[in-house]
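Structure below; questions to follow.
Only one protein chain is missing from this complex, and each of the others stays in its spot.
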Amino acid sequence: MTQAPVQQLDQIFVMLKHWLVGYVPAAAQPVVSSLLSVVAILALFPALFAFTTVLERKGLGRMQNRYGPNRVGPFGLLQPLADGIKSLTKEDVVPRTADKAVHFMAPLLLVAASFLAYAVLPVGRNMAAVNLDAGVLYFFAVGAVAELAVFMAGWSSHNKYSLLGAMRAIAQMISYEVPLILSSLAVIMAAGSLSTVEIAGRQAGYSGIWPHWYVLTPWGLAGFLLFMIAATAETNRSPFDLPEGESEIIAGYYTEYSGFKFALFFLGEYLGMFAISGLGITLFLGGWSAPFSFLTWIPSWIWFFAKLLALIAVFIWMRGTLPRLRMDQLMNFAWKFMLPMALLVMVSAGVWRFLPHGVLRWIVCFVMIAVPYVLLGRGLLQGKKIGKRTYRFAE
Amino acid sequence: MTPLTGCLLVSSLLFAIGLGGALTRRSAILVLIGIELMLNAANLNFIAFWRYGPHSEALTGMLFVIFSIAVAAAEAAVGLALIIAIYRHTKTTDVQEMDELRG
Amino acid sequence: MLGEGIVKGLAETARNFLGSFVDEERLTTVEYPEERLPQAEAARNFPFLIYDGDDAEKGLRCVACQICEKECPPRCIHIEKSKDKKPDYVGKQQFYPAVFDIDVSVCMSCQICVEVCPFEAIRMDTQFELSTDDRFGGLLWTKAELAKTNEYYHSIHPTEAGETDARLDEEKAKVAAKAKPAEAEMQAKA
């Protein structure tokens, strides 16, 4: 008897959509159905963005032993509203030498690309806007468009800092896309599907109380960590925020943007962060499934957003902790550490698949990743690049 | 006009545009862009024939395009590396200026 | 091992984050309009003019000598000397400033006017909440706005005011001492 209302709560949005779609003529139903999904995404994630900006500023403040915004509204929760009004009423300055059309299109393209990525994210049971056969591929393809938007912004501004920022951003995004895709490839291999819905579904089972999440395997854990590091770089978040390093190149590729376009860049960046966190959750953290079998009565969409908020908190935590990398450190890290480790994770996932269940495969897979990690780390640290810093002074 | 004919016409027009560009433009990078366009025109043909032709379950056209995309990526990488190497020596990307071997 | 430092750093920030909720002492922020830090005694901002007694016009120590006007590096002081004279604190007849304006939007708080003033008439204020919506008139202070009592001076810079008063008293005593023998002589002659 208790099962029914729980399931209804779980599917409440799906049922709501069906109920709404039922009111339109049959011919228009597919259009209306997808429009409803789009509207839900367009409403939900910017709201999450607004909430996250407060969360981030308050969290960072607490890490630095200060309060953060607490004046606008209760606990400063209306701060994003004030920020939004501020950026909307500001003058929109376009440099005289800027390439006007490209300059105008760049933020729009970035935000559009970021929104498109949400189409394949299953935010709950039966709650993906589209179930694409090649969902993960779609996600990365759309992500590639964001790179172009960043370049357009940097180039069209006709400003050396913008161009530098754009070059840095592209170099970084291309470099980190390799480990990002390779580490998700391990999951794709294990799940045997490119569909995000299918991958999330594969992880929904339980052994005892433990879920079948890929993160709960040695290669999955390593893959998840690599994925999140690459995701941090991909979304230009600290400590990989070289493209917009305030202390070096002002604001990087959006130096010449003001007012609402600046806000759009901000929105695009955060949307990208949510989207890639959502993909990380889908691939490694079991999507919408509950972490323990006795917690399945909580609706699936609550679990997805709880995990999303947890990952956002980790992003904020990292931003509050780590200093920005240098460009050569960034590239060395991508190609000399991330890439070999991501390849190893892939091999390890294959080994995991073909070894029989038991302690043996745990040990083999763990050793396969841990030993190269230690050796690689030692090699990198002994090299002069990340060695102990020596200072030289002008004589 | 059947859908297949439409696809083929679009593809041949795309090929002609790429060819015309590659022949008339003198920047090496633009020549490369023209070549890319011609390659993509061929890809469109493969996909169109896979879609409307017989034996679509064999996926031949599709896989050919997949391989072709991979080759195109490699070609672009090597081609641009060549252009950059030449630019470093001659400080130009004009294909007309690259006439050192002309007798 | 690679990543050790990162874990340590993450632990440190986590401690700060959680600690700030448990231990209010950690939060060093003083939430300004409601609470404020006590100002240091030597704090200074913009100059003001001191007057003795109750009447700003009568008790103003300034004698319009215009030294401060000449010394002011950004030239933010404007003084117009009076035609008539009035007695100063020791009773001597002196000019007084008919107009004494300071443009605080120009003033750079260098305190040179205070140092050069021979009459202890100009001092630095500690008032800093001076924002106004009139950026020309609102920041040009006239004599009436600048004049403040000696008691106010005592309240903001007690030590310095004490020293100044001691010096003034000494001077007054000297003048009185000079006046006394003269008086005695006069009496003797008489």
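Labels for the chains are A, B and C, by order of writing; each one numbers its residues from 1.
Operating definition for what follows: a contact is a pair of C-beta atoms (placed from the backbone, for glycine too) under 8 Å apart; a residue touches a chain by one contact, two chains touch by 3 or more.
Following the convention adopted for this analysis, contacts and distances are computed from a predicted model.
Choosing from "NADH-quinone oxidoreductase subunit J", "Multicomponent Na+:H+ antiporter subunit D", "Amino acid/amide ABC transporter membrane protein 1 (HAAT family)" or "Sarcosine oxidase subunit gamma family protein", the protein name stored in UniProt for the chain missing from the display reads "NADH-quinone oxidoreductase subunit J". Seen in the complete assembly, the chain not on display touches A, B. Considering A:Ile12, A:Ala43, A:Ala144 or A:Met327, the position touching the chain not shown turns out to be A:Ala144 (whole complex).
Residues of chain A in touch with the missing chain: 102, 132-134, 137-138, 140-145, 147-148, 151-152, 155, 163, 167, 170, 174, 177, 193-195. By the touch definition given at the top, chain B reaches the unshown chain through residues 1-10, 12-21, 23-27, 29-30, 32-34, 36-37, 40, 43-44, 47-48, 50-54, 56-59, 62-63, 65-67, 69-78, 80-85, 87-88, 91-94, 96.
Here, only the chains that are shown with their structure count from here on.
Taken chain by chain, the contacts fit none of the simple shapes, being neither an open path, a ring, a star, nor a full set of pairwise contacts.
Using the mean of the Cα atoms as each chain's centre, the chain most removed from chain C is B.
When chain pairs are compared by their number of contacting C-beta pairs, A-C comes first. Rounded to a whole number, the gap between the C-alpha centres of chain A and chain C is 57 angstrom.
Each chain gets a centre from the mean of its Cα atoms; for chain B and chain C, those two points are 79 Å apart. Averaged C-alpha coordinates give centres for chain A and chain B that are 34 Å from one another. Looking at the complex, you find that chain C touches chain A at residues 1-3, 6, 9-10, 12-14, 16-17, 19-21, 26-29, 31. Those residues of chain A that touch chain C in the shared complex are 59, 62-67, 317-318, 320-322, 337, 373-374, 376-378, 380-381.
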